[in-house]
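With one protein chain removed, the remaining protein chains of the complex are shown where they sit.
For reference, chains read A and B in written order, and residue numbers begin at 1 within each chain.
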Amino acid sequence: MKTIILRTASNYLLPVLLLFSIFILLRGHYLPGGGFVGGLIAAIAFVLHSFANGLKNTKSLLRFHPGFLMPTGLALSFFSGLSPMIFAGDPFMTGLWYHGHVPVLGSIGSAMFFDMGVYLVVVGVTLTIIFTISEAP
Amino acid sequence: MEILLAILVGLLYASGIYMILRRSLVKLIIGIILLGNGANLLIFLLGRITKGLPPIIPENSKVFLEAYADPVPQALILTAIVISFGLQSFAIILVKRAHKVVRTDDLDEMNATDEDS
């Protein structure tokens, strides 16, 4: 599927879709959205890019193996769950909130970092799965 | 609406189990997918279908003022969907590998595990 239209479009769509996925990720606190959906959208952006430009180009664009995102995301989620135990003495995964207004994000809490971890894990897992399926002869 | 959904759930379960009972590996995966969707719909159906607001109590009140939708079934379905996503992608890769190594699509011919060794 190496048509010039798709290739040109995917180059523009990649940053737009990534930005959209981050929007969906941050929106997830009060409205439909969140880490899982955002992660899927980000993964779709890369998949589209690989459709148009071939797997090799997408991999060189990513620079590191997507599998590496899995432990990173898991670690982020794990420590965001652990933070209330360390800082406040509350049970595992209690929400910790910074009650000031932050521009763009609204308010920051440990739940946001948990969601970011989910986002990274989903991107990592989905890309690993899809790359493996399309690579295998 | 409930009746329709109940019939749909029944159909999904029936066709899912029928597909699992077939001998082809690909149909096995289709059966698993159908069965998973049936289970998700069943949770949705049994969690009572209501048109309502998110279950948030207004700040100046102690009770819900309007009809609200139960969020638990939605959370359960979301979790179940994520899990079945993982399982199904695993299943597809497993079947692909199995087909490559065993060189057959027929479950009846997969009997190396019963050989006497």
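By our rule, contacts are C-beta pairs under 8 Å (C-beta built on N, C-alpha and C of every residue); 3 or more make two chains touch, one makes a residue touch a chain.
As a working rule, contacts and distances are computed from a predicted model.
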Remark   = Per UniProt record, missing subunit out of "Phosphoribosylformylglycinamidine synthase subunit PurQ", "Na+/H+ antiporter subunit D", "Spermidine/putrescine import ATP-binding protein PotA" or "ECF transporter S component" is "Na+/H+ antiporter subunit D"
Chain not shown: contacting residue from B:26, B:53 or B:87 = B:87
Ask   = Footprint of the hidden chain on chain A, which residues?
value = 67, 70-71, 74-75, 78, 82, 84-85, 89-95
Inquiry  = Tell me which stretches of chain B touch the chain missing from the display.
reply    = 20, 25, 28, 32, 35-36, 39, 42-43, 45-48, 70, 72-73, 76, 79-80, 83, 86-87, 90-91, 94-95, 97-98, 101-102, 107, 110-117
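What we mean here is this: only the chains that are shown with their structure count from here on.
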Chain centre separation (chain A, chain B; CA means) in Å = 25
Key: Residues of chain A that touch chain B when the two form their complex   = 36, 125, 129, 132-133, 136
Message = Under the stated contact criterion, what part of chain B meets chain A in this complex?
response = 78, 82, 86, 89, 92-93, 96
